[in-house]
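What follows is a set of notes on a single structure, which appears directly below.
Shown here: the complex without one of its protein chains, the others still in place.
Up next, chain A:
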(Lines give C-alpha, C1' and ligand atoms only; values in the text may rest on other atoms or scores of the structure.)
Protein backbone atom coordinates (compact mmCIF):
# COMPACT_ATOMS: atom_id res chain seq x y z
CA UNK A 1 0.00 0.00 0.00
CA UNK A 2 2.82 2.37 0.82
CA UNK A 3 4.32 1.72 -2.55
CA UNK A 4 1.13 2.87 -4.22
CA UNK A 5 1.33 6.08 -2.26
CA UNK A 6 4.79 6.92 -3.46
CA UNK A 7 3.61 6.48 -6.99
CA UNK A 8 0.39 8.40 -6.75
CA UNK A 9 1.50 11.46 -4.87
CA UNK A 10 3.95 12.66 -7.54
CA UNK A 11 1.30 11.83 -10.13
CA UNK A 12 -1.11 14.19 -8.45
CA UNK A 13 1.53 16.87 -8.09
CA UNK A 14 2.71 16.75 -11.70
CA UNK A 15 -0.76 16.78 -13.14
CA UNK A 16 -1.44 19.89 -11.07
CA UNK A 17 1.34 21.71 -12.86
CA UNK A 18 0.81 20.12 -16.23
CA UNK A 19 -2.49 21.96 -16.51
CA UNK A 20 -0.72 25.30 -16.66
CA UNK A 21 0.74 24.68 -20.11
CA UNK A 22 1.51 27.91 -21.97
CA UNK A 23 0.44 27.25 -25.58
CA UNK A 24 -3.06 26.18 -24.63
CA UNK A 25 -6.14 27.95 -25.90
CA UNK A 26 -9.02 27.54 -23.51
CA UNK A 27 -12.39 27.54 -25.24
CA UNK A 28 -15.51 27.36 -23.13
CA UNK A 29 -18.60 26.03 -24.89
CA UNK A 30 -22.03 24.67 -24.08
CA UNK A 31 -22.24 20.90 -23.98
CA UNK A 32 -23.80 20.57 -27.46
CA UNK A 33 -20.70 21.96 -29.18
CA UNK A 34 -19.51 19.61 -31.86
CA UNK A 35 -17.23 19.96 -34.88
CA UNK A 36 -15.40 17.45 -37.02
CA UNK A 37 -12.33 16.32 -35.10
CA UNK A 38 -10.16 16.64 -38.18
CA UNK A 39 -11.12 20.28 -38.52
CA UNK A 40 -10.18 20.99 -34.92
CA UNK A 41 -6.94 19.07 -35.34
CA UNK A 42 -6.14 21.11 -38.43
CA UNK A 43 -6.69 24.35 -36.51
CA UNK A 44 -4.40 23.07 -33.76
CA UNK A 45 -1.71 22.13 -36.25
CA UNK A 46 -1.81 25.32 -38.28
CA UNK A 47 -1.60 27.54 -35.23
CA UNK A 48 0.67 25.30 -33.16
CA UNK A 49 -1.75 25.34 -30.27
CA UNK A 50 -3.52 22.85 -28.05
CA UNK A 51 -7.25 23.38 -27.75
CA UNK A 52 -8.82 22.91 -24.35
CA UNK A 53 -12.55 22.63 -24.84
CA UNK A 54 -14.30 23.24 -21.56
CA UNK A 55 -17.86 22.04 -21.87
CA UNK A 56 -19.71 24.01 -19.24
CA UNK A 57 -23.20 22.53 -19.50
CA UNK A 58 -26.22 24.19 -21.03
CA UNK A 59 -25.70 27.70 -22.46
CA UNK A 60 -27.30 29.34 -19.42
CA UNK A 61 -25.19 27.30 -17.05
CA UNK A 62 -22.10 28.22 -19.07
CA UNK A 63 -22.73 31.97 -18.77
CA UNK A 64 -23.35 31.61 -15.03
CA UNK A 65 -20.05 29.83 -14.65
CA UNK A 66 -18.29 32.60 -16.58
CA UNK A 67 -19.89 35.23 -14.37
CA UNK A 68 -18.87 33.38 -11.21
CA UNK A 69 -15.25 33.19 -12.36
CA UNK A 70 -14.87 36.56 -14.04
CA UNK A 71 -12.05 37.61 -11.69
CA UNK A 72 -9.97 34.64 -12.81
CA UNK A 73 -11.43 33.58 -16.16
CA UNK A 74 -11.56 29.83 -16.84
CA UNK A 75 -11.25 30.36 -20.60
CA UNK A 76 -9.95 32.76 -23.25
CA UNK A 77 -12.80 32.55 -25.72
CA UNK A 78 -16.42 31.49 -25.48
CA UNK A 79 -18.64 29.88 -28.09
CA UNK A 80 -22.38 29.36 -27.56
CA UNK A 81 -23.58 32.65 -26.11
CA UNK A 82 -26.92 33.41 -27.79
CA UNK A 83 -29.29 36.34 -28.11
CA UNK A 84 -31.15 35.31 -24.93
CA UNK A 85 -27.96 35.44 -22.87
CA UNK A 86 -25.93 38.16 -24.55
CA UNK A 87 -27.20 41.02 -22.42
CA UNK A 88 -26.52 39.08 -19.26
CA UNK A 89 -22.94 38.56 -20.36
CA UNK A 90 -22.58 42.22 -21.33
CA UNK A 91 -24.05 43.47 -18.05
CA UNK A 92 -21.58 41.31 -16.16
CA UNK A 93 -18.83 42.84 -18.31
CA UNK A 94 -17.62 39.39 -19.39
CA UNK A 95 -16.70 40.02 -23.01
CA UNK A 96 -13.94 41.93 -24.75
CA UNK A 97 -14.63 43.68 -28.07
CA UNK A 98 -13.61 41.89 -31.27
CA UNK A 99 -15.29 41.68 -34.66
CA UNK A 100 -13.89 39.10 -37.03
CA UNK A 101 -13.10 40.23 -40.56
CA UNK A 102 -15.12 37.25 -41.80
CA UNK A 103 -18.30 38.97 -40.57
CA UNK A 104 -18.44 40.99 -43.79
CA UNK A 105 -20.04 37.91 -45.36
CA UNK A 106 -22.76 37.81 -42.68
CA UNK A 107 -26.16 39.54 -42.90
CA UNK A 108 -26.43 42.62 -40.67
CA UNK A 109 -29.46 41.31 -38.76
CA UNK A 110 -27.28 38.76 -36.96
CA UNK A 111 -24.78 41.30 -35.66
CA UNK A 112 -25.94 42.09 -32.14
CA UNK A 113 -22.99 43.76 -30.45
CA UNK A 114 -19.35 44.67 -31.08
CA UNK A 115 -18.20 41.95 -28.69
CA UNK A 116 -20.42 39.28 -30.26
CA UNK A 117 -19.51 37.31 -33.38
CA UNK A 118 -22.55 35.45 -34.71
CA UNK A 119 -21.63 31.94 -35.85
CA UNK A 120 -24.93 30.18 -36.46
CA UNK A 121 -28.66 30.48 -35.91
CA UNK A 122 -31.59 28.13 -35.45
CA UNK A 123 -35.31 28.10 -34.80
CA UNK A 124 -36.69 26.62 -31.61
CA UNK A 125 -39.99 25.10 -32.70
CA UNK A 126 -42.60 22.54 -31.76
CA UNK A 127 -42.12 19.09 -33.31
CA UNK A 128 -44.78 16.44 -33.70
CA UNK A 129 -44.75 12.66 -34.00
CA UNK A 130 -46.63 12.22 -37.30
CA UNK A 131 -47.55 8.58 -36.65
CA UNK A 132 -49.33 9.44 -33.41
CA UNK A 133 -51.62 11.99 -35.04
CA UNK A 134 -52.36 9.69 -37.97
CA UNK A 135 -53.09 6.68 -35.79
CA UNK A 136 -55.38 8.58 -33.46
CA UNK A 137 -57.01 10.55 -36.33
CA UNK A 138 -56.32 13.70 -34.39
CA UNK A 139 -56.25 17.05 -36.17
CA UNK A 140 -53.20 19.22 -35.55
CA UNK A 141 -53.63 22.27 -33.32
CA UNK A 142 -53.64 25.55 -35.23
CA UNK A 143 -52.93 28.12 -32.54
CA UNK A 144 -51.20 28.19 -29.19
CA UNK A 145 -54.69 28.46 -27.64
CA UNK A 146 -55.68 25.13 -29.22
CA UNK A 147 -53.13 23.41 -26.99
CA UNK A 148 -55.43 24.16 -24.05
CA UNK A 149 -58.28 22.13 -25.53
CA UNK A 150 -59.25 18.77 -23.98
CA UNK A 151 -58.28 16.78 -27.10
CA UNK A 152 -54.67 17.85 -26.60
CA UNK A 153 -54.59 17.02 -22.88
CA UNK A 154 -51.31 15.36 -21.76
CA UNK A 155 -49.77 15.57 -25.25
CA UNK A 156 -47.12 18.28 -24.82
CA UNK A 157 -43.67 18.08 -23.25
CA UNK A 158 -41.56 21.23 -22.75
CA UNK A 159 -38.14 21.84 -21.26
CA UNK A 160 -37.85 23.86 -18.07
CA UNK A 161 -36.85 27.42 -19.12
CA UNK A 162 -34.78 27.64 -15.94
CA UNK A 163 -32.50 24.79 -17.01
CA UNK A 164 -32.68 24.56 -20.78
CA UNK A 165 -32.17 26.97 -23.64
CA UNK A 166 -34.89 25.62 -25.98
CA UNK A 167 -37.21 25.73 -22.98
CA UNK A 168 -36.35 29.36 -22.37
CA UNK A 169 -36.71 30.19 -26.05
CA UNK A 170 -40.20 28.68 -26.14
CA UNK A 171 -41.23 30.67 -23.05
CA UNK A 172 -39.90 33.84 -24.68
CA UNK A 173 -41.85 33.05 -27.86
CA UNK A 174 -45.09 32.79 -25.89
CA UNK A 175 -44.37 36.01 -24.05
CA UNK A 176 -43.62 37.79 -27.30
CA UNK A 177 -46.87 36.49 -28.83
CA UNK A 178 -49.28 36.79 -25.92
CA UNK A 179 -47.76 39.51 -23.77
CA UNK A 180 -46.58 38.90 -20.21
CA UNK A 181 -50.01 38.58 -18.58
CA UNK A 182 -51.45 36.61 -21.48
CA UNK A 183 -48.51 34.23 -21.45
CA UNK A 184 -48.93 33.48 -17.73
CA UNK A 185 -52.59 32.59 -18.16
CA UNK A 186 -51.69 30.50 -21.23
CA UNK A 187 -49.13 28.59 -19.14
CA UNK A 188 -51.62 28.16 -16.29
CA UNK A 189 -53.93 26.64 -18.91
CA UNK A 190 -51.16 24.33 -20.16
CA UNK A 191 -50.48 23.28 -16.57
CA UNK A 192 -54.14 22.36 -16.11
CA UNK A 193 -54.06 20.56 -19.45
CA UNK A 194 -51.23 18.30 -18.28
CA UNK A 195 -48.06 19.80 -19.79
CA UNK A 196 -44.98 17.79 -18.81
CA UNK A 197 -41.78 19.62 -17.87
CA UNK A 198 -38.36 18.06 -18.48
CA UNK A 199 -35.01 19.34 -17.34
CA UNK A 200 -33.38 19.40 -20.75
CA UNK A 201 -33.75 18.55 -24.41
CA UNK A 202 -32.32 15.01 -24.17
CA UNK A 203 -34.85 13.74 -21.68
CA UNK A 204 -37.74 15.58 -23.34
CA UNK A 205 -36.86 14.10 -26.74
CA UNK A 206 -35.64 10.64 -25.78
CA UNK A 207 -37.81 9.71 -22.80
CA UNK A 208 -41.06 11.71 -23.16
CA UNK A 209 -41.54 12.20 -26.92
CA UNK A 210 -43.84 9.46 -28.28
CA UNK A 211 -41.58 8.94 -31.29
CA UNK A 212 -38.98 7.50 -28.90
CA UNK A 213 -41.16 5.52 -26.52
CA UNK A 214 -42.73 8.25 -24.37
CA UNK A 215 -46.34 9.33 -24.32
CA UNK A 216 -46.13 12.89 -25.67
CA UNK A 217 -46.45 13.51 -29.43
CA UNK A 218 -45.64 17.24 -29.23
CA UNK A 219 -42.20 18.37 -28.05
CA UNK A 220 -40.26 21.62 -27.97
CA UNK A 221 -37.23 21.05 -30.21
CA UNK A 222 -35.68 22.72 -33.26
CA UNK A 223 -37.00 23.32 -36.77
CA UNK A 224 -34.07 21.25 -38.05
CA UNK A 225 -34.91 18.16 -35.96
CA UNK A 226 -37.08 16.53 -38.67
CA UNK A 227 -34.11 16.90 -41.02
CA UNK A 228 -31.82 15.28 -38.47
CA UNK A 229 -34.34 12.46 -38.09
CA UNK A 230 -33.85 11.67 -41.78
CA UNK A 231 -30.08 12.19 -41.66
CA UNK A 232 -29.75 9.83 -38.69
CA UNK A 233 -32.45 7.37 -39.74
CA UNK A 234 -31.62 3.73 -39.39
CA UNK A 235 -32.77 3.17 -42.97
CA UNK A 236 -33.24 6.14 -45.30
CA UNK A 237 -36.98 6.92 -45.11
CA UNK A 238 -39.00 8.56 -47.86
CA UNK A 239 -40.03 11.30 -45.50
CA UNK A 240 -39.34 12.40 -41.96
CA UNK A 241 -41.27 10.65 -39.16
CA UNK A 242 -41.53 13.99 -37.38
CA UNK A 243 -42.57 17.42 -38.56
CA UNK A 244 -42.49 21.03 -37.43
CA UNK A 245 -45.62 22.53 -35.96
CA UNK A 246 -45.28 26.24 -36.59
CA UNK A 247 -48.16 27.61 -34.50
CA UNK A 248 -48.16 31.42 -34.68
CA UNK A 249 -45.93 32.69 -31.89
CA UNK A 250 -44.49 29.32 -30.96
CA UNK A 251 -41.08 29.65 -32.61
CA UNK A 252 -38.02 31.57 -31.55
CA UNK A 253 -34.93 32.63 -33.48
CA UNK A 254 -31.74 31.75 -31.61
CA UNK A 255 -28.52 33.40 -32.78
CA UNK A 256 -25.41 31.80 -31.36
CA UNK A 257 -21.98 33.32 -31.41
CA UNK A 258 -18.43 33.52 -30.10
CA UNK A 259 -16.62 36.22 -28.16
CA UNK A 260 -13.36 37.01 -26.43
CA UNK A 261 -13.44 36.71 -22.66
CA UNK A 262 -12.22 39.77 -20.80
CA UNK A 263 -9.01 38.96 -18.93
CA UNK A 264 -8.33 35.88 -21.02
CA UNK A 265 -4.83 34.97 -22.14
CA UNK A 266 -3.73 34.20 -25.71
CA UNK A 267 -5.86 36.97 -27.19
CA UNK A 268 -4.42 36.55 -30.70
CA UNK A 269 -5.11 32.84 -30.82
CA UNK A 270 -8.56 33.43 -29.40
CA UNK A 271 -9.28 35.82 -32.27
CA UNK A 272 -8.01 33.21 -34.72
CA UNK A 273 -10.39 30.67 -33.23
CA UNK A 274 -13.33 33.00 -33.80
CA UNK A 275 -12.17 33.53 -37.40
CA UNK A 276 -11.92 29.76 -37.73
CA UNK A 277 -15.55 29.28 -36.60
CA UNK A 278 -16.56 31.70 -39.37
CA UNK A 279 -14.35 30.06 -41.99
CA UNK A 280 -15.99 28.30 -44.91
CA UNK A 281 -14.90 24.85 -43.68
CA UNK A 282 -16.33 25.27 -40.19
CA UNK A 283 -19.50 26.93 -41.45
CA UNK A 284 -20.06 24.01 -43.83
CA UNK A 285 -19.51 21.52 -41.02
CA UNK A 286 -21.84 23.21 -38.51
CA UNK A 287 -25.27 22.33 -40.03
CA UNK A 288 -24.87 18.55 -39.76
CA UNK A 289 -22.85 18.66 -36.52
CA UNK A 290 -24.99 20.92 -34.39
CA UNK A 291 -28.13 21.09 -36.57
CA UNK A 292 -28.24 24.87 -36.81
CA UNK A 293 -27.82 27.17 -39.84
CA UNK A 294 -24.49 28.81 -40.72
CA UNK A 295 -24.54 32.62 -40.61
CA UNK A 296 -22.20 32.97 -43.59
CA UNK A 297 -23.88 33.33 -46.95
CA UNK A 298 -23.45 30.87 -49.80
CA UNK A 299 -22.93 27.75 -47.70
CA UNK A 300 -24.46 24.63 -49.24
CA UNK A 301 -26.73 22.76 -46.83
CA UNK A 302 -27.11 19.00 -46.57
CA UNK A 303 -30.05 17.75 -48.73
CA UNK A 304 -31.94 16.55 -45.62
CA UNK A 305 -32.41 20.22 -44.74
CA UNK A 306 -35.40 20.23 -47.08
CA UNK A 307 -37.32 18.70 -44.15
CA UNK A 308 -36.52 21.74 -42.02
CA UNK A 309 -39.04 24.54 -42.47
CA UNK A 310 -38.58 28.20 -41.68
CA UNK A 311 -41.15 29.80 -39.38
CA UNK A 312 -42.51 33.28 -39.99
CA UNK A 313 -41.79 35.76 -37.24
CA UNK A 314 -44.29 38.53 -36.68
CA UNK A 315 -42.94 39.97 -33.44
CA UNK A 316 -39.46 40.01 -31.96
CA UNK A 317 -37.80 40.60 -28.62
CA UNK A 318 -34.50 42.49 -28.49
CA UNK A 319 -31.65 41.18 -26.33
CA UNK A 320 -32.17 44.20 -24.06
CA UNK A 321 -35.86 43.38 -23.57
CA UNK A 322 -34.98 39.77 -22.88
CA UNK A 323 -32.32 40.79 -20.36
CA UNK A 324 -34.71 43.12 -18.57
CA UNK A 325 -37.50 40.57 -18.27
CA UNK A 326 -35.95 37.14 -18.37
CA UNK A 327 -35.30 36.44 -14.70
CA UNK A 328 -38.72 37.67 -13.60
CA UNK A 329 -40.43 35.73 -16.43
CA UNK A 330 -38.68 32.49 -15.53
CA UNK A 331 -39.43 32.98 -11.83
CA UNK A 332 -43.10 33.60 -12.54
CA UNK A 333 -43.20 30.68 -14.97
CA UNK A 334 -41.84 28.45 -12.20
CA UNK A 335 -44.47 29.75 -9.80
CA UNK A 336 -47.32 29.20 -12.26
CA UNK A 337 -46.34 25.89 -13.84
CA UNK A 338 -44.39 24.08 -11.13
CA UNK A 339 -45.73 25.56 -7.92
CA UNK A 340 -49.40 25.84 -8.95
CA UNK A 341 -49.46 29.50 -7.96
CA UNK A 342 -52.59 31.56 -8.49
CA UNK A 343 -52.13 34.19 -11.22
CA UNK A 344 -53.21 36.89 -8.76
CA UNK A 345 -50.22 36.12 -6.51
CA UNK A 346 -47.53 36.86 -9.10
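Quick notes
Throughout what follows, a residue touches a chain if its C-beta (ideal position, glycine included) is under 8 Å from a C-beta of that chain, and two chains touch if they have at least 3 such contacts; residues count from 1.
Assume contacts and distances are computed from a predicted model.
One subunit of the complex is not drawn; among "KipI antagonist", "ABC transporter permease", "Hydrogenase assembly protein HupF" or "Acetolactate synthase small subunit", its UniProt record names it "ABC transporter permease". The missing chain, though absent from the display, is touched by one residue of A:49, A:67, A:178 or A:346; that residue is A:67.
In the complete complex, the residue from A:291, A:305 or A:329 that touches the missing chain is A:291. Taking the complete complex into account, residues 1, 4-5, 8, 12, 15-16, 18-20, 26, 31-32, 34, 37, 40, 51-57, 60-61, 64-65, 67-69, 72-75, 160, 162-163, 196-199, 201-203, 205-207, 210, 212-215, 221, 225, 228-235, 242, 291, 327, 330-331, 337-339 of chain A touch the chain not shown.
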